[in-house]
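Selected chains only, in their assembly positions.
Naming follows writing order (A and B), and every chain is counted from residue 1.
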Amino acid sequence: MSKSILVTGGARSGKSVIAERLTEKMGDRLIYIATAQAFDSEMEARIKTHQDRRGPQWSTISEPLDLVAALRQSDGQGPRLVDCLTLWTSNLMHHDQDVESAAKDLALAIACQSSPVVLVTNEVGAGIVPENELARRFRDEAGRVNQIIAQACDALYLAVAGYPIKVKPNDIEL
Amino acid sequence: MSKSILVTGGARSGKSVIAERLTEKMGDRLIYIATAQAFDSEMEARIKTHQDRRGPQWSTISEPLDLVAALRQSDGQGPRLVDCLTLWTSNLMHHDQDVESAAKDLALAIACQSSPVVLVTNEVGAGIVPENELARRFRDEAGRVNQIIAQACDALYLAVAGYPIKVKPNDIEL
């Protein structure tokens, strides 16, 4: 059975590096599925930093919206790292797509993969309620995506200051 | 001895569902103590979603302010779920009540219950310092409430993407 892992955390919590290490442990040829699109120079710099850190064993697929297709197309070629679901949520909202239904489709696709999948997402709900209505809706959607994908994955880690806390599986019975 | 549990987490972290599961494990007739008041349609929709999820074994008490009275009145009738302390803090501030002293009274009441109590609260302090002075005060009050009630409870869980991390009891000696 293939392994699926979700890594969540705040901004600059080290979640991408943790996810890269977890992916690298599962294969030699690695596929980076980027949901980011460079709209401005700030974004471009962030993408560049992430790319420079990854070594030559990585190839990149850019897919802002259709992650199910990206997983299907890359399955059997090695472990995939999807970075990140929060940007994907934002992209879906920008294109007026139904986020919850897209997340459920992605959850199903994850369960069907033969190669491993590691996914990165963000904690965005632990601050004060945003005054902006769109920000509140985004926060709700992003949190729902995290829950749906966490349920579909074998493992869930929370990144704090560069170190992971294992959240799932745990020994808490509910 | 009756059990008391605090479940905290960010927005859409799955904390309410986790708290419901924990409450349902402790009895058959369950009491939901709601601190929410529907002031607008957004709030009404949220309350409705939560109610729909809970089954017929649940009865509801609405109490925006006097949680000590709500606990006293419902004690002996089954496990109670208080959802949530952050809204309660906001309600207290709106009515110019002393939040810290109300939290201490609630902590005492929790210790005196014969039926179990599960309480839900929010993590609101892990974002950037809010520019708004009232938001900063709210963040401080909400955090203080969390600490006071966590100390009064037997157990504390942090919800992340629908899964709980056990924070208390732990084996860390301070």
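Keep in mind that, in the parts below, a residue touches a chain if its C-beta (ideal position, glycine included) is under 8 Å from a C-beta of that chain, and two chains touch if they have at least 3 such contacts.
Note that the structure is predicted; figures quoted are calculated from it, not measured.
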How many copies of the chain make up the whole complex, given that 2 are shown? 3
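The definition used in the following text is that only the chains that are shown with their structure count from here on.
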Centre to centre, by mean C-alpha position, how many angstrom separate chain A and chain B? 30
What residues on chain A touch chain B, complex-wise? 6, 8, 10, 121, 123-129, 139-140, 142-144, 146-147, 149-151, 156, 158, 165, 167-168, 170, 172, 174
Under the definition above, what is the set of chain B residues touching chain A in their complex? 9-14, 18, 21-22, 25, 123-128, 130, 135, 138-139, 157, 160-166
